[in-house]
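Every protein chain but one is kept in place in this view of the complex.
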Amino acid sequence: MKEDAVREKLATCTRIFAMQGLLGMFGHISAFLPESGRVVICPGAGADKAKARAEDMLVLDLNGHVLEGMGSLPREWPIHTELHRSRADALAVAHCHAHYSTLFAIASRPLHPVTMSGAIFADGVPLYRAAEFIDTPEHGRRLVEVIGNRRAVLLRCHGFVSVASSIEGMLHTSLVLEDNARKSVEALQLGDLHPLSRDECVRIEPTYPEARAKTHFTYMAIQEARWDRQPATGLGPPV
Amino acid sequence: MKEDAVREKLATCTRIFAMQGLLGMFGHISAFLPESGRVVICPGAGADKAKARAEDMLVLDLNGHVLEGMGSLPREWPIHTELHRSRADALAVAHCHAHYSTLFAIASRPLHPVTMSGAIFADGVPLYRAAEFIDTPEHGRRLVEVIGNRRAVLLRCHGFVSVASSIEGMLHTSLVLEDNARKSVEALQLGDLHPLSRDECVRIEPTYPEARAKTHFTYMAIQEARWDRQPATGLGPPV
Amino acid sequence: MKEDAVREKLATCTRIFAMQGLLGMFGHISAFLPESGRVVICPGAGADKAKARAEDMLVLDLNGHVLEGMGSLPREWPIHTELHRSRADALAVAHCHAHYSTLFAIASRPLHPVTMSGAIFADGVPLYRAAEFIDTPEHGRRLVEVIGNRRAVLLRCHGFVSVASSIEGMLHTSLVLEDNARKSVEALQLGDLHPLSRDECVRIEPTYPEARAKTHFTYMAIQEARWDRQPATGLGPPV
Partner (left out) sequence: MKEDAVREKLATCTRIFAMQGLLGMFGHISAFLPESGRVVICPGAGADKAKARAEDMLVLDLNGHVLEGMGSLPREWPIHTELHRSRADALAVAHCHAHYSTLFAIASRPLHPVTMSGAIFADGVPLYRAAEFIDTPEHGRRLVEVIGNRRAVLLRCHGFVSVASSIEGMLHTSLVLEDNARKSVEALQLGDLHPLSRDECVRIEPTYPEARAKTHFTYMAIQEARWDRQPATGLGPPV
């Protein structure tokens, strides 16, 4: 995909994340172009993500030097550069202070798949245990170690990071993670959970559902196009 | 009722379900015309249910062959065809990933009637235990066995299926199920529940309240007519 | 107050209740004119309470005969007539299927004052234990016995009834009851509560805060006047 198209899609994705309450004062998402080694990333803390446009996206190299763009660089840019550098399948990365996922990062309780869609987390979601900003390449490399080859990692008292091989996958993975977290925490009121086993997950979802992720992106983009930009009106129906 | 009228009513019902957060990226509803053996069903994953029109409805035969319509066929169409085929009183069927009902399908806890309206679930709501998509007629027949003659069934880590003898009844039954689930899970914070006994349910609701279901449908249709199509503005007041 | 003014104020109050999610498909509110023995009441199940106007109000006598108005009579009209008949201070009555209050009526747990405003419930909120519609004068008289001289009563698996000596007080009492219920159920997650003692309540609120109720009504009426009639946009800030 050309860089212009990536900027356009990442901007749409930024607005969808804002609509869903996953990006606000904090949080950022990025996409990597391996052929050029350039990272496209949304602007950082305080930017109005609900109105992000393609031209608001920043472009970085893998050392965090801003090559293009005027907005503020996210403080935790090394989350993105280190994941893009080290995993060939990490072409898109999100960092969010998402409400329900963060609850697990506060209670340090393992997060298991409890929905059909959640089967993509068959390998679990590890926890980055240090309560610190990931604002140096060294911290970024530690994050890379903790996440291993998994799709997401929780950051203690902080939020989550998710990775996918496409922007659509990064959106789908993030929405499913947050929904799976909300359903887990609320279902615990009913007693012990019966999460999906690893075998069940693999049977439900033998490979990553890339086609469904693309459908999901299109569905959310339709909602976003008519969103009235009121903060609390975008929290969509359950995944 | 003529097929055109069924299409129109099912489209309105689809938009009401979307408004209430019961249909979104996933989920689908259908109605059966026994005289022609034709099934009218809303389009599947990713369709913009909040704007569904009569002409967006698909028509299937009981073997899942699309007879009319351009949209995507829901993957789990056998839920609908097998229930319509086997139960004379299942003229309308809903499958939803509804948030609160799904909590019970995650914790595998029985769902009992706890509201006056919930008395329609005097016979309980069974659980389909396999975590799998119901995307073959064989799975559909297994669902028919599990639900028996009851009004709804929970699908493990997945959602619910409800049946009624009218589109209005399918809406009413689904809204009451979800409200009953939410109230149950939240009331458990207060200690043990005192659900309605089977006898109390029968005394409250000797037969299915079809007239109230029709009033409920009309009430929701009024809300839907002025809905601004913002995802989070349609979650209505408690049933 | 003249009957015309009562109709106008009760219609405004009906819309405020709808905005707050306390009236929807179900629930109704009334006011009594002791000099004429006439009851003004909003229409029943399915009426679009969010758009209720003065001319939609019904007028009854104390035996439930409709004297004026075209809308549907609420099935549980005896709640209103029997309370108006028997308590001189019950000039306004509300019956709501309010979400959080109903949780207490499901778990049969006593509801204690836990907010400064909640001090108006110093004498507690009793429970009407039968799960039945209050649709006969006999049931209404039983309700009168259970509530005694208190401000509100919970109905098992059903909702609440509140009484006050003015429409403004009926609104204030209802909003405070629901807020007190929500805060109680959610605070229980933190461990045992320390509700206000009877002595503390009396010290905080020696008499019913009628002036504050009037201010509250005016405040809510300002919100209602600009309400966009979307179901989920009216749930106001905490009391």
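Observations, loosely collected:
Per-chain residue numbering starts at 1, and chain names A, B and C are given in the order in which the chains are listed.
In the analysis below, a residue touches a chain if its C-beta (ideal position, glycine included) is under 8 Å from a C-beta of that chain, and two chains touch if they have at least 3 such contacts.
As the structure is a computational prediction, the values presented were derived from the model and not from experiment.
Check C:S72, C:S108, C:T136 or C:Q223 against the missing chain and you find that the one touching it is C:Q223. In the complete complex, the hidden chain is touched by one of A:V185, A:C201 or A:M220, namely A:V185. Among A:H97, A:R142, A:H194 or A:R212, the one in contact with the hidden chain is A:H97. Residue-level contact of chain C with the missing chain is found at 19, 113-116, 118, 182-184, 186-196, 200, 203-204, 212, 215-216, 218-220, 222-223, 226-228, 230, 232-239. Interface residues of chain A facing the missing partner chain: 18, 21-26, 45-48, 97-100, 102-104, 106-109, 131-133, 156-158, 185-186, 188-189, 228-233.
Here, only the chains that are shown with their structure count from here on.
At the interface between chain B and chain C, two copies of one sequence, fewer than half of the residue numbers in use are shared by both copies.
Between chain B and chain C the centroid-to-centroid distance comes to 32 Å (mean Cα coordinates, whole Å). As a whole-number value, the distance joining the C-alpha centres of chain A and chain C reads 45 Å. Shared interface positions of chain B, i.e. residues touching 2 or more other chains, are given as 186, 188-189, 228, 230, 232-233.
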